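Only one protein chain is missing from this complex, and each of the others stays in its spot.
Naming follows writing order (A, B and C), and every chain is counted from residue 1.
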Amino acid sequence: MNSLHERIAASFNAQGLMSTLGARLVLVQDGEVHIELPFSSHLTQQQGFVHAGAITSIVDNACGYAALTKSAPGSEVVTAEFKTNFMRPAIGERFVAVGKVQSAGRMLTVCSGEVRAYSGAGPDYKVVALMQATMVSVPANA
Amino acid sequence: MNSLHERIAASFNAQGLMSTLGARLVLVQDGEVHIELPFSSHLTQQQGFVHAGAITSIVDNACGYAALTKSAPGSEVVTAEFKTNFMRPAIGERFVAVGKVQSAGRMLTVCSGEVRAYSGAGPDYKVVALMQATMVSVPANA
Amino acid sequence: MNSLHERIAASFNAQGLMSTLGARLVLVQDGEVHIELPFSSHLTQQQGFVHAGAITSIVDNACGYAALTKSAPGSEVVTAEFKTNFMRPAIGERFVAVGKVQSAGRMLTVCSGEVRAYSGAGPDYKVVALMQATMVSVPANA
Partner (left out) sequence: MNSLHERIAASFNAQGLMSTLGARLVLVQDGEVHIELPFSSHLTQQQGFVHAGAITSIVDNACGYAALTKSAPGSEVVTAEFKTNFMRPAIGERFVAVGKVQSAGRMLTVCSGEVRAYSGAGPDYKVVALMQATMVSVPANA
């Protein structure tokens, strides 16, 4: 674990929602972050699949933390806006949200994200959601 | 409570995520649905405000159920996509997501939503998020 | 015509695209701008309706100029991003894009827009498109 990972993990662990959902930070590298969410009946919509809101929560975070890897020390990243397409039902045993920086500005960072659904132990997955997001750098609280 | 409310409530209560977040269905009328979420430290992002993912979850649902009030009996509504702007930090004691149908088609319904933050017992609120969403009608499972 | 209108009109008239499309600035007030586009076969998509790109061009401008009415003198507004839903074919004799500021920040302004299609001289219209946009204030060139 490097200092970039530590910085992101400290912020991730301070998020009540990630713990409530059962999400885990699994990869941090320059411009890219992965967050994993195991299936749970606590996360479902009315048909028993994972709710779009839970899927969005992890990919929003993956994008936000990807942006944070590119931002100046002492700054914080918040979401200005995002757009998510849901391409198929979120069916799977676990989900991995991948967030990547597409363009990093001083103020605004554009990221793209996807959420991959895995069933079983194999490497195959289906992309269930695509995100395009705008993150904004703000000074961290003193 | 009318039959439209009952139909929506049955679906809402079948969603594991709404119970996990602590959200409540508070208004159902033709083309408009309200969902309330009290503040909880289980819902926060790293600064202690409510996470964009929790805010999105309730306004996605408010929009989806608003669309469902316009759909044929025996059909289900799922989210094709949405876009959300976060205009200020989600600070408040409770949040009310308001979803409204803007255009109802046979297949696709376009909705707009907003999330209002309330502090104290008064009627004043601040809009913390705006959503524009596309919902799609699908046949309900037999 | 007031000075706010003059400021917006000067910028509008400097846009080559608006003249190419045949668009006209028809209303400027604090936080709201209207732009009109008459139908022309120069603007069509493959079915003969007005192209989504032309519709988007005028509502993007209506939103951007609505944001400019709220920005400091000497600043310029550019589009960070927008999202547009097309609710029905853009059929009509003329189209009016209405852009409104929803939340004006120092840096980012969130606007909503709609495009109304008119046929004949009457006041009735159909909303053919809805936009939700983020505008960013930048210093004007010296």
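What we mean here is this: a residue touches a chain if its C-beta (ideal position, glycine included) is under 8 Å from a C-beta of that chain, and two chains touch if they have at least 3 such contacts.
Remember, it's a predicted structure, so these values are computed and weren't measured experimentally.
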Notebook entry, point to check: Considering the whole complex, which of B:17, B:33 or B:136 touches the chain not shown?
Noted result: B:136
Item checked: Positions on subunit C where the hidden chain makes contact -> 11-12, 14-17, 19-21, 40-47, 51-54, 56-58, 60-61, 76, 78-86, 89, 141
Check: For subunit B, which residues reach the chain that was dropped from this view?
Finding: 80-81, 83, 107-108, 110, 134, 136
Notebook entry, point to check: Please identify, in ascending order, the residues of subunit A that touch the omitted chain?
Noted result: 83, 85, 87-88, 102-103, 105, 110, 112, 127, 130, 132, 134
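Note that only the chains that are shown with their structure count from here on.
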Notebook entry, point to check: How many angstrom lie between the CA centroids of subunit A and subunit C, rounded to a whole number?
Noted result: 33
Next item on the list: Could you give the separation in Å between the centres of subunit B and subunit C, each centre being the mean of its C-alpha atoms?
Entry: 29
Item checked: Residue numbers of subunit C (touch at least two other chains) -> 83, 110, 134
